[in-house]
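This is the structure I have questions about; it appears just below.
All protein chains of the complex are present and in place, except for one that has been dropped.
Chain naming follows the written order as A, B and C, and within any one chain the residues start at number 1.
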Amino acid sequence: MDLALSAADIAFRDEVREFLKQSLTPSLKRSGDLMTSVFSNFESAMAWQAILAEKGWAAPDWPVEYGGTDWTVNQKIIYLKESKRAGAPSLLPMGIQMLGPILIRYGTEAQKHELLPRILSGEDVWCQGYSEPGAGSDLASLKMRAVADGDDYILNGSKIWTSFAHRSNKIFCLVKTDVDSKPQAGISFILVDLDSAGVTVAPIVSIDGEVEQCQVFFEDVRVSKDNLVGKENQGWEVAKCLLEFERGGYCYYAAIEKQLAQVRRLAAEEKTAEGWFYELDPVFSTRLAELEIEKLALEFTENRVNCLAEGKPGALTSLVKVAGTELSQKVDALALELRGTHLPLLQNEALSYGFEGGFIGSEHGLNIMNAYLNNRASTIYGGSAEIQRNIMAKQVLGL
Amino acid sequence: MDLALSAADIAFRDEVREFLKQSLTPSLKRSGDLMTSVFSNFESAMAWQAILAEKGWAAPDWPVEYGGTDWTVNQKIIYLKESKRAGAPSLLPMGIQMLGPILIRYGTEAQKHELLPRILSGEDVWCQGYSEPGAGSDLASLKMRAVADGDDYILNGSKIWTSFAHRSNKIFCLVKTDVDSKPQAGISFILVDLDSAGVTVAPIVSIDGEVEQCQVFFEDVRVSKDNLVGKENQGWEVAKCLLEFERGGYCYYAAIEKQLAQVRRLAAEEKTAEGWFYELDPVFSTRLAELEIEKLALEFTENRVNCLAEGKPGALTSLVKVAGTELSQKVDALALELRGTHLPLLQNEALSYGFEGGFIGSEHGLNIMNAYLNNRASTIYGGSAEIQRNIMAKQVLGL
Amino acid sequence: MNFEFNEEQKLLQHSVEAFLRDNYDFQRRQQQVESDTPFDQDLWRQCAELGWLGLPFSEEDGGLGASAVEMMIVFEQLGRYLVIEPFFETLVLFGGALKRSRHPIRSECLQQLISGQLHGALAHFELHSRGEIGSIESVSTTTDDGFCLKGCKTTVYNAPEADFVIVSALNLVRGEELLQLFLLPANKPGLEIEAYQTTDGRHAAELHLNNVHVDASCLLAEGSEALAILRETYDDALLLLCAEHQGAMEQLLRETVEYASERKQFGQAIGSFQVLQHRMVDMYIATELARSLLYAATLKSVDQSPDAGLFIAAAKVKSDTCAKAVAESAVQIHGGIATTNELSIGHYLKRIIVVSHLFGSTQYHQRRFGKLSRQLFAPGGMA
Partner (left out) sequence: MNFEFNEEQKLLQHSVEAFLRDNYDFQRRQQQVESDTPFDQDLWRQCAELGWLGLPFSEEDGGLGASAVEMMIVFEQLGRYLVIEPFFETLVLFGGALKRSRHPIRSECLQQLISGQLHGALAHFELHSRGEIGSIESVSTTTDDGFCLKGCKTTVYNAPEADFVIVSALNLVRGEELLQLFLLPANKPGLEIEAYQTTDGRHAAELHLNNVHVDASCLLAEGSEALAILRETYDDALLLLCAEHQGAMEQLLRETVEYASERKQFGQAIGSFQVLQHRMVDMYIATELARSLLYAATLKSVDQSPDAGLFIAAAKVKSDTCAKAVAESAVQIHGGIATTNELSIGHYLKRIIVVSHLFGSTQYHQRRFGKLSRQLFAPGGMA
């Protein structure tokens, strides 16, 4: 048992820090600092990805042969943590984090050869077609159908909560290829061009006025069977694997550390009704200390999980997801207090990449109301907090 | 809509205050102030009951002809509130609050004539035989049997959580008189002398070292059919009615007001690690303010419920029970902080009626650890918090 | 004690509810929010015709002299239907401050307001006030013929539509800061209105006082009178925000229970899952507890009871806390759809969050309660 970083890890950390210092432009850092969700805005994410791809760091989890790295688990944690701490934007995870590992594990040589480089380069922007209207967390009940027609399938149905579909050119979908089988059987995993005939992307406006999510409609969309990943009717296995990548591939505590840093920054600027700075207010300090302590508990839980699992996400990811998202929502609430009377102002354009215009109120708090509103969804998507607790009751406690 | 007390109510309030001033001896008040549960200790409760019985106030809810009062709902609230505020001990509710109204509603003339006066005078001390081992909140599954044998029943079985059975001479029980019927049918309500042959009372020691609860065993106990209340096999109706009296007949906010008064008293005496009094500590004050506000919300909810129901408890009593017991547990937690390092000392004898010996630590906090421990049961007995929420989901929300 | 509405009050409740049900469903509300105009002038005129704009004003001012109970009834419905028309800003804040003044223009101005022809805004709080009425920084300097105002008022709802604005500032008189209230036409030179639409679908502005020169006749009140006007106005306002929360909570609970009963997942209605049932029960408990304090505080206010301020602070804390919990639960139970613009749920959430921070946060009112409580409770308890 030890907390020590090896000499190699320290050297690696310093290399990461130096790289971030050199490469993170003020605009990128501003976008990273003022994120309103788990996603950065599209432009900053793609700009940062281009820089990382050039460095060879865009997809740390991939094998080196596909453009990934040979980093150890510790190094990946260091990289994530240092990136968050420096205020780097987040990359869109759908291609690099989700589809990439799936292709590497289940894809044909042709698929890997053609698609992986295009993900890294940003030529392809992928979105995820999992949820359907009326079946949020209940993946087994999906209805979108793919009917074989010679070497093709004909797709009909609809996907919802497809993040950034309006900025993507491709989508990976779970579809029903055998409607007569049991709910979880008869599902296949398929890749679709969004510019195929019969595909319509309808953006969904969020309550903060931004568009991150879409609904995608498929009407007699023809897709070659070559676009299957894994075998026909074995999509459930692929899907489950991907869900684990989705749940495991996030560093909650580092994001919360950033939230807390923002809270501390604002607490040094903003005054209470009594006229002193929030950071000097005993009640505020106590609430902040509470959350900082919870952050530490989460941090070392994530570290423990990562070390235990040697990089392979397991059932403990449910714990981390619940604890991480619920803590993050508590930090949101504290930030609302600091933003105070300026909460009604959503100045979305002031949050865009490269923005240099004017705005009202403190710049450090510009994203707070957006982030609060957006983050309500964090306990809903990717398996709601209730579903995660059901999973733990069954898998961990055997109830 | 108004909050006003009528002139008559004000006069009544003043009469109550004057009476309490005259009649509450220092020993009684000390017992009232240092209660460790919803019950006062037995001796102080009986001593106070004797004083109230003489005044004609021992059973405000009974009709005047049986020794009750003709008070209005408002007056009953005023009486409860003033009694709590003055630090009066609580009377044991099993006879006056529970059985009395049942006898008045369902009893024969002979039962009323014989039993009601003995309740008031304290000659009879009743306990309640409802729960059975293995079936706490689930009354419908009870197993104790009463088999007819001529004019008698033969009782076999066991009751648990019978408060003060070890200090009582009588018990009212729910028994199964028809084992073949559905769970809720075939139940009868019967009165039993605890000195009958075949009855054994086994005290249950609580985690605070006190005995309030017992288990009562019945082995071939012979009881006359005259002791039925209501008809054979119709005990479920009587039981439900009594449960409502049990749930409705309590003034949660007044008890919590007393807890809060104790907390304020201690906060004026005890110092924080920083050396100032707790009452001057901003974090403590905020927590106290939070609870005081919740107390006010509960107080006016109870007032609303009482006014709406015109004294007849309804489904809203579930809300009050949940909110009242959960708030009371929050006040406990705050009190623990004040008691601090003296929490390990349970000085039970120093809490007894008429105690004049020595003890360690502040007298005002003597009961805090006991009260905390004892009060854990408040969200369990009389329909647990979970059961109450199930009831509300069904009855109020229609789920 | 009695917590039932009387017949007139029931009638009022019924008519406001019926009117909004017929004229203000969520789709139409959203069309209005997304339109070019800040609110529906026709609807406003209808309300004037129905007499509702006169409710909080005395009969000599041309109003109906309704009490805080009637206002509570109206605002509960406004909250329930997420009404964006500026009842709160024009009637309660602007009208509330004006009606308490002794300025000669009062009666005329209020009559115009009651007839629906005049809109107003109260521009008092500033960035650092955080709910504390005494805490402003705008300055008034005495000039030959009046005053010159400098400063910035923040998040002034309805300012973009206001004909008149009441503005506060501090005048340094013999080393003492004297609080002054001014009544200004909104087009006064130097009064810069930086307008924006708010996240809760209304319109507000940062109001910059760039050396605004005003006549002495614009002075509405000063010193302790000005302070009393503001304190009473904001006490009324806090109560009515609680009433708005109350209506929102009721509606959120209703819609959530309905949705949970219909929406199926894993083959059964999600309302059959015990965890969601209990969460909805907690929404119900919160709603009822908040209602009780709202009633108590409103009645204390009607009675002008010495502990009315204490109860208003308590009601605000409880109402904010409960409304936030209820709205967040409603979102969680509805799932992703509630985080979109399409459903009303998220719009309730936004209104609730915004309102809960406008005139001081929960922490602020909790502390205020603590202070008042120590004064009132400590010696022997309340009567």
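Worth a mention:
The rule we apply is simple: a contact is a pair of C-beta atoms (placed from the backbone, for glycine too) under 8 Å apart; a residue touches a chain by one contact, two chains touch by 3 or more.
Everything numeric in this text was worked out from a predicted model, so none of it was measured.
For the chain excluded from display, the touched partners among the shown chains of the whole complex are A, B, C.
Interface note: of B:T69, B:S121, B:S206 or B:N233, the residue touching the hidden chain in the full complex is B:S206.
Across B:N233, B:T272 or B:S352, the single residue that touches the chain missing here is B:T272. The hidden chain makes contact, of the residues B:P60, B:G198 or B:G340, with B:G340.
Where chain C meets the missing chain, the touching residues are 273-275, 278.
Mapped onto chain B, the interface with the missing chain covers residues 131, 134-138, 141, 160-161, 204-209, 213, 271-275, 283-284, 336-337, 339-346, 360-361, 369, 372-374, 376-377, 379-381, 384-386, 389. Seen from chain A, the chain kept out of the figure touches residues 1-5, 74, 77, 85, 261, 264, 279, 282, 285-286, 288-290, 292-294, 296-301, 303-304, 307-308, 316, 319, 322-323, 386, 389-390, 392-393, 396-399.
The rule we apply is simple: only the chains that are shown with their structure count from here on.
With chains reduced to the mean position of their C-alpha atoms, the one farthest from chain B is A.
The distance from the centre of chain B to the centre of chain C, each centre being the mean of the chain's C-alpha atoms, comes to 43 Å. Separating the centre of chain A from that of chain B, both taken as means of CA atoms, is a distance of 53 Å. We define each chain's centre as the mean of its Cα atoms; on that basis chain A and chain C are separated by 38 Å.
Counting partners per residue, chain B has 282, 286 as the residues that reach two or more other chains. For chain C, residues touching at least two other chains, in rising order: 363, 367.
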